[in-house]
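Shown here: the complex without one of its protein chains, the others still in place.
Chain naming follows the written order as A and B, and within any one chain the residues start at number 1.
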Amino acid sequence: MSIPLVPNLLRAHLSELAENDSRIDGRDRWQGRETQVEVDVLPRAEGSARVQMGDTIVFAGVKFQVMQPYSDRPNEGGLMCSAEVRPIAGRNWEAGPPSPEAIELGRVVDRGIRESGCIDVESLCIIPGEKAWQVILDLFAISDDGNLFDAFALAGIAALRSAVIPAERFEVGKDSPLGVSKTPIMCSYHKVGGRFVYDACHREELGGDERIHITLGDDGNVHSLQKGLKGIFSTEEFDEIMRHALGRTNELRDLIN
Amino acid sequence: MGGYGDVQMIDENGLRVDGRGPGDLREITIETGVVPVADGSCRMTWGTNEAIVAVYGPMEAHPRKIQRQDRAVLDVGYNMAPFSTTDRMRPGFNRRSREISKVTKDALESVVLLELFPRSKIRISIEIVSAEAGTRCVGLTAASVALADAGIPMTDMVVSVASGKINDIVVCDLNKEEDNYGEADLPMGILPNSGELVFLQMDGDLSQEEFKQAWNYNMDAAHVIHEHMVEALKGGAVQ
Partner (left out) sequence: MRKNKDAGEPRDSGRAQLLVVPGEDLGDSQGLEPGHGVMEVNGRIRALKRGMMTKNGSYISVEPTHTRYFPRPSDLVIGYIEGCTNNIWFVDIGAPFNAILPMSLGPGKAEFGGTRAIMDVGDAILCRVQEVEETHSSVVTMKGMGLRKIRSGSIEEVDPHLLGRLIGKGGQSLRALKEETECRIVVADNGRMWVDGDLSGILQVRDKLQSLSVTSQQNNAGGRN
C-alpha cells in the first residue's frame, strides 16, 4: 500500500466535527453504514459470501484441500485464512507481495474466527494420521471505502457457515455442510477527531488515529482483540466501545443467521 | 489443449453438452459502476465466468521510471482470485497471468488515445472471481467497458471472444470441457467499427478452412457482444 496524502485540513475538520458530535458523512457516532450480505455468490468456491458496507465491497471464498495431518495432531484438520487487497480496491493499494496492512487484516480476521472455536478441527479428520480437510478462507477486497476489517470478518464467517465439504469430488464420501457451531462477529472502532467512532469510512481512516477491533461470540464472549496504529486510549473509552459492540454484533449476527 | 478427440461433446444434431448450437454464445451480463471508489468499472458474467474490472486515472505515473514523456502508459493487471477455480489458485506471481496482462495491455493501447495524457498512467485491474474457459476474453471485453465508464477516450471498444474445435467441428465460445478436451482455441480482440483486430492468439490444430470458420464465428459473435456492451453503458445492467 502506498502512503496516501493526508490533507492537513482534514484532521482539523474531523476534530471540529467530533466536537459537534457530527461525522463527515452525516452519520451518528455509533451508526454503521448500510450493510448487505449475500451468500453462494461464487460458483467455483465451496462456500462464499459478498458483503457491502456503504461503498466498501468484499468477497470471501472457502476452498477445501486434502492435507496430511501434523504428526503431533493426527486427528485434526486445519483452517487457513488469507487476505488480499489488490490494486482493484483503491488508488493507494499497490501490486506486489502483501503489504503489512493486508497481512494485519488477514491475521486479525483469522484470529477472530479461529479463537471462537467455531470450527471443530477434529471433525475435519478423514483418515486419522493420513488425511484431513484443510479449510482455506480467502478474503478478497473489491472496493475499499474504509473498514475492510469488519467487511472481511463478516464475509468470512458468512462464507464458512454456508460452506459444503466437497467429499464427492475428492472421493472420500458424501458432500455435507461444514460444521460451524458459532458466529463470531467483529466490530471496529477508529479514533477520529479525538473520539472513537464505529465503522469508519475511508476519509475517517485517513484523518484518524488508532483503531480497536473486537470479536465477540454468540454469548458475548470475547474471542479476540487488536489495537492498531499509534495512539493512547483509556479504560472508559474501551468500556464505551465494548458496550456498543455487544449490541451491534448481535445485529450483524442476525443478518447472517 | 487436450486433443482428446474421442470425448463426445457434440452430437449428430449439432447440440453441444450445454445445449448450445455450434455458433451460439454462452449467456452474458454486463454492469457498470460496480466498484464505487474507482473512476470506472465493469462486472461481466459470461457463462460461469465472472470478471470485475476497475479503472483508475489518468493519474501521475509512479514510479518515475515507467513514465513516458510523449504519452500515457497503461498499467494492466490480470489476476485470478484464489477461489475462482475448482482447485484453489495460490496467490502470488503467476506466469500465465503476467502474459495475459501484457497482451491485454497491448490490445487496449491500440485504441486508447494515449497521446492526450503524456507522463501519466491509467491503471486497469482485471480480477477474475470465477473462471470457466475464456477468461482472457472476458477480462479484455470488460476492461473496454470499464474504460468507457471511466471516460477514457478510445477510438473504439475492444470485443474479445474465442472459437475452437471439438470432435472435428468448429464451434464458437468454448466452455470448460470443450476447452479441456477440444482440438483448438482461437481467441481474438476485435474493433466492432472496422472489423480490425488488436488481439490474436491461437493454439491447437485447424485446417485453413476450419481456421476461416472459427475466424468468422468470432467476427459474428463480436457484434452481438458489442450490442450488450453499448446497452450496458447507456442504460445500466443488461441481460
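By our rule, contacts are C-beta pairs under 8 Å (C-beta built on N, C-alpha and C of every residue); 3 or more make two chains touch, one makes a residue touch a chain.
Computed from a predicted model, the values in this text were never measured in an experiment.
J.: Which is it among B:A143, B:M157, B:V170 or B:L186 that touches the chain not included here?
T.: B:M157
J.: Return the single residue from B:P58, B:G134 or B:G164 that touches the missing chain.
T.: That would be B:P58, which touches the missing chain.
J.: Which residue, A:S22, A:S99 or A:S123, contacts the hidden chain when the whole complex is considered?
T.: Of the listed residues, the one touching the omitted chain is A:S22.
J.: By the contact criterion defined above, which parts of chain A meet the unshown chain? Give residue numbers in ascending order.
T.: 5-9, 12-13, 16-17, 20, 22, 26
J.: Can you list, in ascending order, the chain B residues touching the missing chain?
T.: 39-40, 57-61, 69-70, 72, 113, 117-120, 147-157, 191-193, 223, 226-227, 229-230, 233-236
Everything below uses one rule, namely that only the chains that are shown with their structure count from here on.
J.: With touch defined as at the start, can you tell me which chain B residues reach chain A in the complex?
T.: Chain B reaches chain A through residues 34-38, 48, 50, 52-54, 56, 59, 62, 77, 79, 81-86, 88, 91-92, 123, 125, 127, 129-132.
J.: Going by the contact rule set out above, which residues of chain A touch chain B in the complex?
T.: On the chain A side, the touching residues are 2, 42-45, 48, 55, 57, 59, 61-63, 65, 82, 84, 86-91, 95, 97, 136, 138, 140, 142-145, 169, 202.
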